[in-house]
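Take this structure, written in structure tokens, and hold onto it; I'll ask about it next.
Complex shown without one protein chain; remaining protein chains in place.
Moving on, here comes subunit A:
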Amino acid sequence: MLDNIQKQLLKEVADLYKMPKGAYNIRANGEKAARNTTENIDIVTKDDKPGIDIIIKDGTKNESVHIPVVLSESGIKETVYNDFYIGEDCDVVIVAGCGISNCGTHDSEHDGVHRFFVGKNSKIRYVEKHYGEGDGSGKRILNPVTEVYQKENSFVDMEMVQIKGVDSTHRVTKAELAEGATMIVHERLMTHGEQKATSVYEVELNGEGSSTDVISRSVAKDNSEQIFEAAIIGNTVCNGHAECDAIIMDNAHVVAVPKLDARNVDAALIHEAAIGKIAGEQLIKLMSLGLTEKEAEEQIIGGFLR
């Protein structure tokens, strides 16, 4: 059974107010807390290391899998390996995410290693939210690794969100795309206090007509630090676009490192990066509508990270 803190964390990371419909696996404090499988989606515990295999049958449509993780005990450190085997012609939603509540003095850390094997013509929407809370001195640390292997004409839409409370993150996302495959990534990140967040993407466009769009929007407050690296490698006729748009505040530090690697004359690759403070004109406009400067700032950030 989940306690109230764990339920609250689930709400934050997976918008879950009760047990979800469809397949799910809920991991709490390093243990399996609940699991459900369906006719088309099986979840199997790995026997060689911590983690699960999620096996989705060919032709599975309009189904979802939730695999949230919550840590509410201080001092837990774990690395979990989850593999998704997605058949052909599927259309599924996968919701992951990790919430840490650390009121203790020891660091809590969850490192999720997710691998996605996406079959031909399948469409996946993947949502991963990170959230931290608790007033203990122990740090809340999340280091996710995501690997995506997309077969012909598959489509992956990833939404990565980390808005609050995670002290340290090092995110690595790698993808390899076959012919006609598309990968879209929307990353939204806000850091504050002394937080550090690094996000590294490497997308290899291997198949003809493959494409990717990696979009990051972030806000860095206080003394926090963000590093965003996006590398797109075009090995054939393909389209790649990466965009990093950051608002910097206070004494924060933001680094954006674009890397485009074209190995074919027909690889069309674009990178855009912009870092800047909130424009004075934006604040003035909202203040002229009657908002205080602080309220104006909140609205601008809220919209930016929407």
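One rule holds for everything that comes next: contacts are C-beta pairs under 8 Å (C-beta built on N, C-alpha and C of every residue); 3 or more make two chains touch, one makes a residue touch a chain; residues count from 1.
The rule is simple: contacts and distances are computed from a predicted model.
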| item | value |
| --- | --- |
| Omitted chain (choose from "Phenol hydroxylase", "PEGA domain-containing protein", "Transmembrane protein" or "ABC transporter ATP-binding protein") - UniProt protein name | "ABC transporter ATP-binding protein" |
| Selected from A:V93, A:I227 or A:L291 as touching the chain missing from the view | A:L291 |
| For subunit A, residues in touch with the removed chain | 217, 245, 279, 281-282, 284-293, 299-300, 302-306 |
